[in-house]
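Note that one protein chain is taken out, while the other chains of the complex remain in position.
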Amino acid sequence: MSDIAFIGLGHMGLPMARNLLKAGYRLRVHDLVRSAVDELAAEGATSATDAREAVAGTAVVITMLPASRHVEGLLLGEDGLLQAIAPGSLVLECSTIAPESARKVHAEARARGIDLLDAPVSGGTAGAAAGTLTFMVGGEAAALERARPIFEAMGKNIFHAGPDGAGQVAKVCNNQVLAVQMIATAESMALGVANGLDPAVLAEIMRQSSGGNWVLERYNPWPGVMPNAPASREYEGGFMAELMAKDLGLAQETAQNSLSSTPMGALALQLYRLLLKQGQGRKDFSVVQKLFVE
Amino acid sequence: MSDIAFIGLGHMGLPMARNLLKAGYRLRVHDLVRSAVDELAAEGATSATDAREAVAGTAVVITMLPASRHVEGLLLGEDGLLQAIAPGSLVLECSTIAPESARKVHAEARARGIDLLDAPVSGGTAGAAAGTLTFMVGGEAAALERARPIFEAMGKNIFHAGPDGAGQVAKVCNNQVLAVQMIATAESMALGVANGLDPAVLAEIMRQSSGGNWVLERYNPWPGVMPNAPASREYEGGFMAELMAKDLGLAQETAQNSLSSTPMGALALQLYRLLLKQGQGRKDFSVVQKLFVE
Amino acid sequence: MSDIAFIGLGHMGLPMARNLLKAGYRLRVHDLVRSAVDELAAEGATSATDAREAVAGTAVVITMLPASRHVEGLLLGEDGLLQAIAPGSLVLECSTIAPESARKVHAEARARGIDLLDAPVSGGTAGAAAGTLTFMVGGEAAALERARPIFEAMGKNIFHAGPDGAGQVAKVCNNQVLAVQMIATAESMALGVANGLDPAVLAEIMRQSSGGNWVLERYNPWPGVMPNAPASREYEGGFMAELMAKDLGLAQETAQNSLSSTPMGALALQLYRLLLKQGQGRKDFSVVQKLFVE
Partner (left out) sequence: MSDIAFIGLGHMGLPMARNLLKAGYRLRVHDLVRSAVDELAAEGATSATDAREAVAGTAVVITMLPASRHVEGLLLGEDGLLQAIAPGSLVLECSTIAPESARKVHAEARARGIDLLDAPVSGGTAGAAAGTLTFMVGGEAAALERARPIFEAMGKNIFHAGPDGAGQVAKVCNNQVLAVQMIATAESMALGVANGLDPAVLAEIMRQSSGGNWVLERYNPWPGVMPNAPASREYEGGFMAELMAKDLGLAQETAQNSLSSTPMGALALQLYRLLLKQGQGRKDFSVVQKLFVE
């Protein structure tokens, strides 16, 4: 197996890279935060002082960065990293960014003869640590087949969403539904409890009925209903409200491109921004429950 | 087994009554629509010319009516049917009505020594015909145990939601979540398709991911994604948009009582009312998809 | 001039009654709160120990009560006050209640030969004290002409909105627009300031442009923009958020009757309920500004 350059070792990137090491891949890693690089170096990775050094001589590059501007800034342009990556290489761009940004990156990679995939993930830091992430992949089917073993070392479900940028589109659609059903569940839990129902009973009835959804199945926002959900540990851990606000913002940016009407997703974004104003942005996104209880 | 009086033989009541006949119960049936009564009489039920005649001498009464005013009008007051039902009888009030109306009916029944349960159903006409309805039951646990065999002849999941009116509260909470996740799914399907995704691929990715919900599992609103869903037969059959608007109205009425904030449910109601204005009220509620495509 | 019975001496009723006294009317007053009655008695009114005593022998009755249930409870039924009011009398029902409640009261008054008007007010406690209220009146035009001098002793604008209940419908429509434009103004002020504008400059530009509205003209929600607005005294005084939530609830109840879609009004209600949950219900309704700033 060839070396993999892994750039971006944040809350998600670090555990993803660690799973690649465990699977036997040799890694060359880089991040602006030195401690993350050192941590992985102690586990067997080769540390690189900058991104160019990381990709030198590797045939596979993985990037996991915060937002569109970081990805465009790193990869594109005359000084961009794509210029330093050998034609024929495989680049797995795993950041969650605007579909339009992803398409720009695809276009420049293709012009250089590089196989690039946009491959945002879902599953959160827990999924990253457990190696059970979902990858939603946009780009050529052949490139996905080439990348599959690498994805499988980090995740469980690997979906081919469609052509360039389709991974990002699938992710914003999925997370828009997730945010809306989180809020709908939270407001309905509060409505039921305010009208005399036991939260655990109501949660179980809806879970087994036509109101059933992933939130009710795994992630109930009412404290105490699910002992392992963030709601039961004061909304610590999990997927931060400010990251959900970021993803809902990407959904609105995508909707702007197609002039699509998404009333529920738009309202969800506004409600998450109210939470951010209230200083709850770094809590798990199920903290939206607090809007609806005194 | 004793006779059961069954009042209200509409789209839901008729197939429910039929399942009781099949299970061996003797029925005395009444409806203002004569043809429904005759239909069941031909299958072995005893027809009654009015509701009082239906309940005379029976120990169990089932009512399945359109709305709060019909239930209050039939059961309550000096001339109400509760006065004609013997103390010690069991009344299963299966209509979907306001929790407050249900509590009035409970109070008067209790004063008469009658065991009454509010027991709205979910599952639609298909579930009624197949005998797979869900019953969400409010009232005494002992009364529910007494009623259980009868519910099981008509349904599959029997939930004890809590005290008087709790069945109605659980139902409005569940249907509020259902309506919101239907709209969220529809707008997100439209967003994805407008940005290049294949509808079936997007539906499958979300179904298996954190956006997963009952709508994606059983009832996708995009035509052709699920051959058996109403969306694939021009939104005919299923659960009518105007009935979803009714249930969302009950949710808002319940929220008014507790001054609960339910932004997603409130918006869902407004969007369904737009559909009603456009003449789509008698289509399946997944017809909301049409708002989001040209 | 004949005696007027005035029932309901709360924050609005008390200053309204006082203006009638100042205009030379003789008043017979009643309220469940004894201190309000005593206060007016000290200013020349005759105190009555109950509502029946207040209306005995008067030809004009004014009621100003908190909500539909109080009005229906006082006026309707076999023991209701309408039975104690002489045929040919004039009743000015000034409470803000559901149009449907108003129509019930009209019907019973008409059956008794009483001229009744539904006449909710706008202008708040300041308008009540200054005698500058707006009356929105439903009922017979002839009855309104008969009542006009009395209204003019308490208010400035007297509108004939239409037949029975039309005063209430006009009021909920007006207050729905008011609530929405308050929130729109507040969120837009916050948006502008967050993007570098001076609040006073932005307020003035919008006031003079197509965004101009009553809120920008008289009642800017940003602290300090208008020295006399509640926003500049920590949102004390004015029109309480919980009363705006009540009026928005009446608008939704009215919309339920006609199956009207009112997405903006519905969202406004949900946002006011969030404020109530946050303990801001007794602040002026411009306190909604606080949702949008840190």
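Think of it as A, B and C in the order they're written, each chain with its own count starting at 1.
As a working rule, a contact is a pair of C-beta atoms (placed from the backbone, for glycine too) under 8 Å apart; a residue touches a chain by one contact, two chains touch by 3 or more.
None of the values given here were measured: they were computed from a predicted structure.
Undergrad: Of A:A86, A:V201, A:L274 or A:V293, which one is in contact with the hidden chain?
TA: A:L274
Undergrad: Which residue from A:Q168, A:S260 or A:Q280 sits in contact with the chain not drawn here?
TA: Reading the full complex, the residue touching the unseen chain is A:S260.
Undergrad: Kindly state which of the options C:N19, C:S68, C:S122 or C:Q280 is in contact with the chain not pictured.
TA: Looking across C:N19, C:S68, C:S122 or C:Q280, the contact with the absent chain belongs to C:S122.
Undergrad: Hey, which of C:A109, C:V169 or C:A229 is the one touching the hidden chain?
TA: C:V169
Undergrad: Kindly note down the residues of chain B that lie in touch with the hidden chain.
TA: Spelled out for chain B, the touching residues are 267, 274, 277, 279, 291-294.
Undergrad: If you put the missing chain back, which residues of chain A would it touch?
TA: Touch set of chain A with respect to the missing chain: 245, 249, 252-253, 255-256, 259-263, 266-267, 269-271, 273-274, 276-277.
Undergrad: For the chain that got dropped from the picture, name the residues of chain C it touches.
TA: So the residues of chain C touching the missing chain come out as 99, 122-123, 134, 136, 157, 159-163, 165-166, 169-170, 172-178, 180-181, 183-185, 187-192, 194-198, 201-202, 204-206, 208-214, 217, 251, 254-255, 257-258, 260-265, 267-268, 271, 291-292.
By definition in this document, only the chains that are shown with their structure count from here on.
Undergrad: Which chains contact both chain B and chain C?
TA: A
Undergrad: So the centre of each chain is just the mean of its C-alpha atoms; given that, what is the distance between chain A and chain B in Å?
TA: 39
Undergrad: Taking each chain's centre as the mean position of its Cα atoms, how many Å separate chain A from chain C?
TA: Chain centroid spacing, chain A to chain C, equals 51 Å.
Undergrad: Quick check on chain A: which residues sit in contact with 2+ other chains?
TA: 267, 291-292
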